[in-house]
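With one protein chain removed, the remaining protein chains of the complex are shown where they sit.
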Amino acid sequence: MSTPTAAAPAAPTRPGEENRTDARGALRRTRQRRRIRALAVPVVLLSVAALLALLTLCFGSVRLSLDQVLGSLLGIRDNGAVDFIVRDLAGPQVRAALCVGLALGAAGTIFQQLLRNPLASPDFVGISAGASAAAVAGIAVPAFAGASLPALAFVGGLVTAAVMYLLAWRDGITGYRFVLIGIGTAAFSTGIVGYLLTRTSLTEARAALHWLTGSIGQAGDAENDVLLVALIVFVPFIPVLQRMLRTVEMGDDTARGLGVRMEPTRLALIAVGVLLTSLATAVAGPIAFVALVAGPVADRLLGSARGGIVAAGAVGALLCLVADYVAQYLLPVEVPTGVVTGAVGAPYLLWLIATTNRRGMGG
Amino acid sequence: MSAATVTATAAPRRRRASGLAAGLVLLAALVPVLAFLSITQGSRDIALRDVLDAFGHFTQSSSVDDTVTVRLRVPRTILGLLVGAALGLAGTLLQGLTRNALADPGIMGVNAGAAFAVVGSITLLGVSGLGFHVAAAFVGALAATALVYAVGSLGRDGATPVKMALAGAAITAGLTAVTTGLLLTDLAAQQQYRFWQVGSLAGRYAPIVTGVAPFLAAGVVGALLCGRWLNALALGDDAARGLGVSLGRTRVVLFLVVGLLCGAATAACGPIVFVGLVVPHVARFLCGPDYRWVLPYAMVLGALLLLGADVLGRVLGGTGELQVGVVLGILGAPFFVLLVRYARLAEL
Partner (left out) sequence: MRLRLAVATAASLALALSACSSDVADDDDDAKPASGASATPEGPWTFTDGSGEVVELDQVPTRIIAHAPAAAALISYGIRPVGIYGDEPVDTDPNLDGVDLTGIEILGEEWGSIDVAKASTLAPDLIVADWWPAEKAHSGLENSVKAKSKKLAELAPVVGPSQGGSILNLAEGYEDLAETLGADVEDSQGAEDKAAFEEARDAFVAAMEDKDLTALAVSPTADLLYAANPEYAPELLDFTEWGLQVVTPDTPDPDFPYWENLSWENADKYQPDVLLIDSRSFEEAKKTVAAQPTWTSIRAAEAGQLIEWPAFWLHTYADYADALTKLTADLADVDDTIGD
């Protein structure tokens, strides 16, 4: 990946005063266009997501008119039946889909840029695996009966990430070692999940398989609220995070030359990514592929303004929203959301591989 | 281990080679020791004399102890050694081929393909039984590997490492999604899948062992011959081409060998990712970057690791057993993490 500045098309550089002004003007125009794009893409994506959210509210298992949905959402009209569906059932579901998608998309692009590896999304680096082991233990081990699965998953994700960070720390963190340790912890968690799945009863094994696939609507309203609040808290920090990512992209030497200390920056980015992933996993289970795919898709839309956190989050939100709708209503039986995100995400990634190559970028 | 102390830099080449050879012989000498343990130890207490007795009246095996020794433990030991060697080699080939430390049979779509074929054959075709699972898993693994290679080699510059890794990840995710979808609506399939997915050497007997052994053996021999190519690939595409290695043909052959090894191993034992992922790192740590040495080391280490974990699982499990996949994850993974933390593992 190249830095935003380097990605700007080279301006014509023929000698001569006039040309130089032209060049400067072109450069300015490109920059301006990039800035507009960096702003417009997330805004448009989020608006599409909002409209789509309204649409799914209207076309749920019970059809509602736009008047009824808006009336209920805004509290203008009182209709017990509609209010229950909109405010208690479908509304929270849609909100959870949007929030989980935003969190996973943002966390995914942060990890990919931080570790400079397109495969390094949280579901590949062991955080989701740790959350899964904790949650499956909550389902399968009789001693944990009644424990809150979202809480277990959240703590499991955080603890795994902390252990990974501590183990990978040796005069700083290298991406390579972090990823290798991630593989080890993921193997450990997978071993535990495998053990639990073979020892528990068939009923619990089924519950665990469902949880492991990931579903929007898994957790209750309290967990959804926590995720929403966390996202709102993150909003003012987005410009800071964006700047940190640019620093990381410059590489250690350049950053050091500019007097930026890399380690706190990396730690902050990892912490944000881990927190978002753990919260999203607590709410919906380890939904596959959203985090992996959202960043690259957003980059395609952003063009030279690539790397945008909000845009990646918006793509994630759209993907979750659509996948959730398909999973609930369009298939012969209702399936967990994670089944659909994988089936939608995989062909897209294959397409990405084929087209990236045509431009000679080689990933 | 002795080989670890041999440093590549200072020692003259011949001495280095003899040191590596001695290390390899030493490791290989552990194989019969472990095999002996594997045949004498298990969840059932059988006196050593009865074990030896069992081989005495091999044909008319009558007592349960005889059956357990000859018909359960012997094939299991052979399978453990073969599959371990195969996975160790396959992981080394894949990591060398993709120049990616994360490459393992799982990331190349092998497990996902095998799982899809097993679950699909249960839910869609309605066939069942371990023999069918083995055949289906083998075909599925080979097909998925071929698909990964085909997608990864799309376009002008052919199968670059990054494209292959991404293609493997994508196909794994897609197949896993469909597999889960099929699985969740079929209770009987769930019942079988949850035992398949953990990875185990238990319950695989003579017909299965004799079924997959030829494929595994062919793959092992093929893999051991690939050292020179991997050394060339490790220098980078241009240098390899400069050495007269045809990149396209080399990659196809390597992929074929990997497909054979992983397909047969996964078919026999279910998805065991850990061995293929970790053994190459340990082998490189012991004997340096020369693949002509890394490959035999990985073969022996893989066999030792898998069979060792299996024996441990049998002894630790009481009247039951712990599946080898579980033992590898819970005991092997922390070991690997410590290795990553305290040893300076070479980047590829």
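Think of it as A and B in the order they're written, each chain with its own count starting at 1.
Throughout what follows, a contact is a pair of C-beta atoms (placed from the backbone, for glycine too) under 8 Å apart; a residue touches a chain by one contact, two chains touch by 3 or more.
Predicted model, so just to flag it, every value in this text is computed and none were measured.
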| item | value |
| --- | --- |
| From A:82, A:228 or A:319, residue that would touch the chain that is not displayed | A:82 |
| Contact partner of the left-out chain, one of B:187, B:221 or B:243 | B:187 |
| Which of B:20, B:35, B:72 or B:311 contacts the chain that the document leaves out | B:72 |
| Residues of chain A in contact with the chain not shown | 37, 40-41, 44-45, 47-48, 51-52, 54-55, 58-68, 78-82, 84-85, 88-90, 93, 138-143, 145-147, 149, 198-201, 203-204, 206-208, 210-211, 215, 217-221, 300-301, 333-334 |
| Missing-partner contacts on chain B, residue numbers | 42-44, 64, 67-68, 71-73, 128-131, 184-185, 187-188, 191-192, 195-196, 198, 200, 202-205, 207, 314, 317-321, 323 |
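Going forward, only the chains that are shown with their structure count from here on.
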| item | value |
| --- | --- |
| Inter-centroid spacing, chain B versus chain A (mean Cα positions, whole Å) | 33 |
| Chain B residues touching chain A - in the complex, by the definition given at the top | 101-102, 151-152, 154-157, 160, 162-163, 165-167, 169-171, 173-178, 180-181, 183-185, 187, 190-191, 194-195, 197-199, 273-274, 277, 281, 322-323, 325-330, 332-334, 336-337, 340-341, 345, 347 |
| Residue numbers on chain A that touch chain B, as the complex places them | 118-119, 124, 167-168, 170, 176-177, 179-181, 183-185, 187-192, 194-195, 197-198, 202, 205-206, 209-210, 213, 288-289, 292, 333, 335-336, 338-343, 345-347, 349-350, 352-354, 357-358, 360, 362-363 |
